[in-house]
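The complex is shown incomplete by one protein chain, all other protein chains being positioned as in the whole.
Take a look at chain A:
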Amino acid sequence: MLAARASTRNVQRIARSFATVVDSAGVKVAAVDSNRPTTSVTFLVKAGSRFETKAGVAHGLKNFAFKSTAKRSALGTVRETELYGGLLSANLSREHLALTAEFLRGDEQYFVDVLSSFLTSAKFTRHEFEEYVTPVMQGEIELSNADPALHALELAHALAFRNGLGSSIYATPHSHLTAEDIKAFAKSAFTKDNIAVVGTGIDQDSLARLVEQSLSKISTSSAFSSSPSSYFGGETRIQGHGGPQTVFIGFGSAGAPAPELAAISAHLSTTPSVKWSKSLSPIATALPEGTSVQTVYLPYSDASLFGLLVQGPTSASVKEAGKAAVTALKSASSLKGDDLKKAVAKAKFASASATESREGLVSLLGSKVLTGSASTLEATLSSLDGVSESSVSKAASALVGAKPTFVAVGDISSLPHADELGL
């Protein structure tokens, strides 16, 4: 009852389109001006790890961002940005490389120039690769291996999708990557079809004009082709030290991500709505002390990975929590009534509140802008409205029917195997 009321109110409130996409010299530009004191501009490039030609080249490209270009040196970029008081960041996902500048209103000319000069005239010098890029890459690789949850997710992607989406965001510690490899990858990635520009706190016309000026010389044709993803699944166990015992139980599906999975993820999520209380999720009641189960729902453009990340201090507790998680996941196909309404409302709130933050808005808009379609939150919310008992049951049984992706990181002699958890 309460859930139903909350969900209808949500839809009525946010009945507006975020941004229309304009074509500015072949580059797609979208901007939202929500009267905030700062502006951000993101250049979203289809250069994620799924497109890489050599392992780790996308990771290298990300770390080459804001190094020397024909216009200014790496030091010049840093110092001048400091003088303007802005922030530059590069973020790599499996599908996109996002180059973001956040700054005060009025400084857009400089910051768009910094971002676009990386796309048009980056030098990719060997000494910068060795002196600045490689150490940071090594640090990030070590960090990803030290965090069992991150490590388990990387392994799970490799098992679930093998190539393409399966290739890791991080380079391997001993990859023979050179600045030349990265330069060649950048050359094939930085084309007009591959770039979308998303601005927040900036007027669309002025952003489109700046982009047109700065990116007019970039080549049009894209050399990229990625084969459509397919789901495989499998099991792997990796010895790990110093972190919590970790098990990831995942299921994937190829094809466009379904809203039913978001609802199931919200249903199983053990994050309580009120801090320090216990969630009403079917998993939460059966968890032993000290263990945690997180739902992981990762939608990609042509596949999605859904799973439960179980962490705990001992293998025995992880085994118990894992059993509870698998039981709950299997019974998700019989989700109905108020439970379903609650799950849909939770999923709606999650996707709506994600657009409140700048990163959430950019990631929602960006992927849509790249395909050229206008994007509204309404579309996402109404697709969640279409979730019914039968569609959830169908999606859940199709999900669980596939071969599971099982990853154990920690003390592998005592951590449970997939069949011991009832998979």
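Assume contacts are C-beta pairs under 8 Å (C-beta built on N, C-alpha and C of every residue); 3 or more make two chains touch, one makes a residue touch a chain; residues count from 1.
To be clear about the criterion, contacts and distances are computed from a predicted model.
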Per UniProt record, name of the chain withheld from view ["Cytochrome b-c1 complex subunit 7", "RAB2A, member RAS onco family", "RCC1-like domain-containing protein" or "Exoribonuclease phosphorolytic domain-containing protein"]: "Cytochrome b-c1 complex subunit 7"
Touching the absent chain when the full complex is considered, from A:127, A:241 or A:275: A:127
Among A:53, A:73 or A:172, the residue in touch with the chain that has been omitted: A:73
Touching residues on chain A - with respect to the absent chain: 73, 75-76, 79, 83, 126-127, 130-131
